[in-house]
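Left out: one protein chain. Kept in place: all the others.
After this line comes chain A, so read on.
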């Protein structure tokens, strides 16, 4: 995970350094009434706690963090609660949390959890609106809960200037629509679309999405690869492509003839980034997209 953090994102070292130092700063003295034993059932909310410098005590699916989220790095001592849809309630009870964070998606466990601890439901991916503003809201809300309002505001302000800098970096690429894919098998892929986090990021950077169709609120559409012809000429990149799919794909005459493949060669595969993450994931998407664009232009 450090590999991704530092090799791919050199200009973010300062930010990361601050984040890594944050837990030590925090340890000096949380306010008395503030919850301190917090468990999260959601990756995005855990991301937000990490950037606020107050990591959760326990997290669902913690063991897969490096595989699907990577950034920010997860401290090793965080307890794994099992899968997010079926968290280990008894383990959670044994840990005696004083706050459990959930979302609409994992909300089914709430009746049980609310018998042991207060529950805060903070949903980023839901009907109505787009994810990034909701993610900002959850950062603020977590700031209030943790007594870290200033840090939350500072992080969001820093994020705004980060996006502004990214938009500047993206200026040369404004004319080229971007196609963001996630491969399912050699015949089908997900296309990131409106109203998703990836679309929000493209909007912030002033870039166009080559896929104009709308998805549902998770922000993607599932398509057969031949439909990608609709995207026309674009710069395509994938956040996920198993090697075996690549081999088959590169033999398909249709794939080879799609404008974005034909004009630009095999499409780049991005390093690990959360598909349905929080603000840190949005920032990582921005960086990875720009890195890929610049590498292709070079």
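As a convention for this text, a contact is a pair of C-beta atoms (placed from the backbone, for glycine too) under 8 Å apart; a residue touches a chain by one contact, two chains touch by 3 or more; residues count from 1.
Assume contacts and distances are computed from a predicted model.
Considering only "glycine dehydrogenase (aminomethyl-transferring)", "Fe(3+)-hydroxamate ABC transporter permease FhuB", "Sarcosine oxidase subunit beta" or "Branched-chain amino acid transport system substrate-binding protein", the record for the omitted chain gives "Fe(3+)-hydroxamate ABC transporter permease FhuB", by its UniProt protein name.
From the set A:65, A:136, A:162 or A:220, the residue in touch with the chain omitted from the display is A:220, counting the whole complex.
Taking the whole complex into account, chain A touches the unshown chain at residues 68, 79-83, 85-91, 93-96, 104-105, 107-112, 115-116, 126-127, 184-188, 190, 213-214, 216, 218, 220-226, 229, 232, 240, 242-245, 247-248, 251-255, 257-259, 262, 276.
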